[in-house]
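Attaching a single structure in structure tokens format; questions to follow.
Here the complex is missing one protein chain, while the rest keep their positions.
A, B and C label the chains in the order they appear, each numbered from 1.
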Amino acid sequence: MMKHENLYKYIIGIADNSLILGQRMGELCGHGPSLETDIACTNISLDLFGQVRSYYQYAAKIAGDNRTEDDIAMLRKEREYVNVLLVEQPNTDFAYIMTRHFLFDMYHYMFLQELQKSQDLTLSAIATKSIKEVSYHLRFSTDWIKRLGDGTEESHSKMQNAIDDLWTYTDELFHLTDADKAMVKAGVGVDVTKLKDTYYTKVSEILQEATLEVPESKYFQKGGKQGIHTEHMGYLLAELQYMQRAYPNMEW
Amino acid sequence: MMKHENLYKYIIGIADNSLILGQRMGELCGHGPSLETDIACTNISLDLFGQVRSYYQYAAKIAGDNRTEDDIAMLRKEREYVNVLLVEQPNTDFAYIMTRHFLFDMYHYMFLQELQKSQDLTLSAIATKSIKEVSYHLRFSTDWIKRLGDGTEESHSKMQNAIDDLWTYTDELFHLTDADKAMVKAGVGVDVTKLKDTYYTKVSEILQEATLEVPESKYFQKGGKQGIHTEHMGYLLAELQYMQRAYPNMEW
Amino acid sequence: MSEEQIKNLEEQFEARIVRDDKIEPKDWMPEKYRQTHIRQISQHAHSEIVGMLPEGNWITRAPSLRRKVALLAKVQDEGGHGLYLYSAAETLGISRDEMFEQLHSGKAKYSSIFNYPALTWADMGAIGWLVDGAAIINQVALCGTSYGPYARAMVRICKEESFHQRQGYEIMLKLSEGTQEQKDMAQDALNRFWWPSLMMFGPKDDESPHTAQSMKWKLKRKTNDDLRQQFVDQTVPQAELIGLTIPDPDLKWNEDKKGYDFGPIDWDEFWQVVKGHGPCNKERMKARVNAWEEGAWVRDAAMAYAEKQQERKEKQAV
Partner (left out) sequence: MSEEQIKNLEEQFEARIVRDDKIEPKDWMPEKYRQTHIRQISQHAHSEIVGMLPEGNWITRAPSLRRKVALLAKVQDEGGHGLYLYSAAETLGISRDEMFEQLHSGKAKYSSIFNYPALTWADMGAIGWLVDGAAIINQVALCGTSYGPYARAMVRICKEESFHQRQGYEIMLKLSEGTQEQKDMAQDALNRFWWPSLMMFGPKDDESPHTAQSMKWKLKRKTNDDLRQQFVDQTVPQAELIGLTIPDPDLKWNEDKKGYDFGPIDWDEFWQVVKGHGPCNKERMKARVNAWEEGAWVRDAAMAYAEKQQERKEKQAV
């Protein structure tokens, strides 16, 4: 067992979300509805991968063996990725893309606000740096939720579908793993359970402003934080890992 | 250099087409327009992979080192796969799927007829076994070309698009690589250049019966036989190779 | 028909069933018998078709050519089972399109097990071993069921399913003989599929209202709990043989009943999945509905072509 195993796991838990969401956003490049959204989505992907690097570099340092940021990013088995199911959902259409993003951004922003207060100075510094980017992400996706929800009939109906489908993945954002609990106790981690009510209040406000119905379903999916993903994940990883798997132990 | 390098290359050249087409057909499972087509496409994929195994097992034997059929199938680099570009084209819709299949099946059938006469007894035996399956494939795809071409306006127009797009990949079927030439000379390989006129005549007859226009374009794509593929190939290989890459040197 | 005549027919009908005569499509049968059979056979057919999806998900990524060929053959068999079963249901006066519509609208069910994702290669082993294993236990009993076409379909299906089960077990065996990573993969698949497999036998007997009627029609020959017990007793030693651990701390041999006691099933999870809120319910339905909708133009074209061909023949005949 690693010396700082819980801290290591905690960092990976944060970073995997950005890794997988960044990968999804990176798929969109050149295929968006307008040049401005193409640029924005590329930029968001870039921000997320930048954050991922900071986290994984820190995790690699903590692990204290020879592993690198790329080993962590690209050489784990599917069951070892602990991102929430929300971020791995596919780019079905622009309504799904923006809804997925919005539902994550709101959480991400609130989470980073708290992480800034972490007693772990590296994490707090990463949070402070990242929150500026993420506040832009949240603004971007919030604007699109409003535009599409309160746009045309067609866009409204696509948005409602996306919200209804993706809602089932929101609850997992607020689950605590054992590592999370240990880190909360140590004053390092964020107790996300305390963010939950505010999250749903804020999300509901935006949805209502966007003339969308807030789903009432009480059935939620989970598993990502335990490494049990959806069937989409395997395909995503096959691409993400391809070069490192096909050309092992090389420098790029 | 391997002792029977040209023979080895020749076998791989044949088998890679079936491997990649089989992979494409295997993607369709459960997503076809009817249960009968789902079963047929699965069955065709199965036939093709069966043939692939015979070829690669023979190639592995010729190579005479420790490589296995799976090493050949799943552990080469993209530039080492020598299938024609036609078979790697994506499953855009059922018109593309059936057109791709028909354009290959007609070639495949004519090719195996000749390969039965090969002086290499193993190849001739594989050809004799395979041609029964392939004659069924050809009947299946021919029937669909007629149904879709001479079906509704919508299906006719989708078929014409598919034919127009995929036509550009037909010429490459009749190119000879250096290994091909050496094997033709040795009485082992098929001189595919001699099949070309009959191929186009037969294909044109079916298209006309299906009320489709035979494309007149004289511009063709090539590269597959030299290992220079289309951008689709990398994604296909990332899936095909995933397990062997992620879990190297294991038995399954 | 007079009430008396009907009563008479009903009595003859029940007597035939008791005698183990088969009921055939053209025979008189009570409407409830017909409806119950349509529901069960179509549900069974849908399960075969939806069951192609989690396994189809691994065709492109099978780890060896041999396994890829075997998986393709298995999935093809399942499609074939779907075909027999839809045909058997059609003999009861429902069309395949109607059955699809019931599936797509959510009116008809399919086996809940297919609402769990197939996440690793070992899942192909676990599905064959456990899911097909559980299915066989249900189906062997049905080989002697009263409705002829269903019983005959079952005979054929059972033979192929038991081949699939052996194939699945062999995948697990191979993994358990492999590297630590492979062993972990096998154990993980067992962990995820064990409880859902036990749920495949349906609710506990006291919560299963149709059991009595189904027993009478030989649609059921044993209760859900009996079949579940049989499955556990058969599977535990198979797991032990290949060094895998059943994920149930309460599992214990009970010498008195000559069977295993096992821990409580999470019936909340069972009902959540049955009601459409399992991990993949939406995905599975989307996949089927998309295939159907995107294939409409193909089916239309085939129909139009067939009609044209018919017209041409008729013209030639004139």
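The rule we apply is simple: contacts are C-beta pairs under 8 Å (C-beta built on N, C-alpha and C of every residue); 3 or more make two chains touch, one makes a residue touch a chain.
On a predicted model such as this, the values are computed, not experimentally measured, just so you know.
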{"item": "Chains in view touching the one left out", "value": "A, B"}
{"item": "From B:64, B:223 or B:248, residue that would touch the chain that is not displayed", "value": "B:223"}
{"item": "Contact residue for the chain not shown (choose from A:5, A:80, A:154 or A:197)", "value": "A:154"}
{"item": "Touching residue (missing chain; options A:17, A:130, A:221 or A:244)", "value": "A:244"}
{"item": "Sites on subunit A contacted by the missing partner chain, in the whole complex", "value": "23, 26-27, 29-39, 42-43, 45-46, 49-50, 52-53, 56, 69-70, 73, 93-94, 146-148, 150-152, 154-155, 158, 239-240, 242-244, 247, 250-252"}
{"item": "Touching residues (missing chain, whole complex) on subunit B", "value": "77-79, 165, 168, 217, 219, 221, 223, 228-231, 233-234, 238"}
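By our rule, only the chains that are shown with their structure count from here on.
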{"item": "Highest C-beta pair count, chain pair", "value": "B-C"}
{"item": "Chain at the geometric heart of the assembly (C-alpha centres)", "value": "C"}
{"item": "Where subunit B touches two or more other chains, by residue", "value": "239, 242"}
{"item": "Multi-chain contact sites of subunit C, meaning residues that touch two or more partners", "value": "61, 181"}
